[in-house]
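Every protein chain except one is present and positioned as in the full complex.
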Amino acid sequence: MITLAHGGGGRTGNELIRQEILSRFGRGPLAELPDGAVLPDGIVFSTDSFVITPRFFPGGDIGKLAVCGTVNDICMAGGIPRYLSLGMILEEGFSREELGRILDSVRDTAGQCGVQIVTGDTKVVPRGAADGIYLNTSGIGARVPAERLELGRHRIQEGDAVLVSGTIGEHGMAILAARHNIGGPGVASDCMCVSAQFNSALECAGKNIKFMRDPTRGGVGGILQEIIEDTVFGIELDETLLPYSNGAKAVSGMLGIDLLFSACEGRIVMIVDSEYADAVLNGWRTLPGSAEAARIGTVTAQAGKVVLRGEYGGRRLMIQPENDQLPRIC
Amino acid sequence: MCIAFPMKVKELLPDRHGIVENAGVERRVSLRLLEQCGLGDYVLVHAGYAIEKLSEESALENIRIMNELQDSLGR
Partner (left out) sequence: MKATVTAWTQILARAAADISHPVNLMEVCGSHSMAVARSGLRALLPPNVKLLSGPGCPVCVSSASFIDQAIQLSRRGVKTAVFGDLLKIPGKLGKLRDESGLLVIYSPEEALDFARGNPRTETVLAAVGFEPTAAVGAAVLDAAVQENLANFSILSDFKHLRPVLDELASDPKTALNGFLLPGHVGSIIGATGYEGLSLPGVIAGFDPQNILHSLKLLLEMIARGECSVINNYPQLVADHGNRTALNMIGRYFTAADGEWRGLGSVPGGCWRIRPEYAAFDAARKYSLESETGDSAPAGCRCGDILRGYLAPEQCPLFDTVCTPEHPVGSCMVSNEGACAAAYHYRQVAI
């Protein structure tokens, strides 16, 4: 039986993907579970669905998310995003006014990201059969030629640097905050398109970039675990170097949530040859939204393990939470 | 066991509530468990309730003790 946990970014969600998706579709471009499929004829293709509530949250809304989510996935797969489709499932009774606001946001965000909405579909289901509105965006991009960029887990090597393009965990915190009446200017989703950061890194490091992912469900911790799963590599993170904004730390302190596993919607996690780490970081730090970019760790030979080196010495094994985290009292 | 977080009282509201703030993060909380509470006070917030006021004097004293400890090791 499917539970809510299966849709999340924790161990339960990963198990569903392995057992139901990979088992059926795991040969071919899907095998590596990339953010976007790299296809012949220089196409990168990606899809994502959006069911989030609240639909409007500090720093964004479901429409903005729908555009950035797919745009970012295309970048992570090594493509320049060009065209999106927009599929909508609307619940009977949904407000026309709210639909208008969401679509305005889609339009504006698409403009900012330099992509066009070129096709779509709309369905309406009876009251109660959906929760307001569900969106799907699928996107096509132009693949950056292999001479300039070659991404894949097979390229990762011991000693490679692990970078993140900014403070982490903010989108997850913004959603939880909105659900529990926590507000203020210090709370904001990091939702944004990372094309500028992608292009900058490409300029600085090119083929020395080994791999990229945007740390959405499961956060930075979740994504790093996925990256090294079933490889001969591990990652060692320096806990003192993980970048957090004060606002995210405050929400995390109030709710008892670990930011390391909280979703980001405007960040890149990158594995790059360590000689090029500084160049990439310096490029990112000049761009809006990535001023706090940091090197957070290094690829190791401890297969399958993400290890956190703490402030008080000691190395602890990073263990993903079972499901998405919820506010705690204890 | 008790997730609680220090925040500053930014605004007092009727019905023994207030808006508290830390690093630009704000929430309306109940002040029902405090005998009295003023603007600018720091309070410990647990599950949406302020459960104790921070004594600034004690906080500063604690910082002083810790600094002394640090210094005595620094050499």
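To keep things simple, chains are lettered A and B as they appear, and every chain counts its residues starting from 1.
In this text, contacts are C-beta pairs under 8 Å (C-beta built on N, C-alpha and C of every residue); 3 or more make two chains touch, one makes a residue touch a chain.
Please read all numbers here as calculations on a predicted model, not as lab measurements.
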What chain B residues would touch the chain not displayed? 1-4, 6, 29-30, 32-35, 44, 46-49, 51-52, 54-56, 58-59, 61-62, 65-66, 69-70, 73-74
For chain A, the residues touching the chain missing from this view: 3-5, 11, 180-182, 254-255, 302, 305, 307, 310-317, 319, 322, 325-330
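Please note the rule applied: only the chains that are shown with their structure count from here on.
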Separation of chain A from chain B, taking each centre as the mean of its C-alpha atoms, in whole Å: 34
Applying the document's contact rule, which stretches of chain B touch chain A when the two form their complex? 1-3, 5, 7, 21-28, 45-47
Report the residues of chain A in contact with chain B in the complex, numbered from low to high. 177, 181-187, 245-247, 249-251, 253-256, 328-330
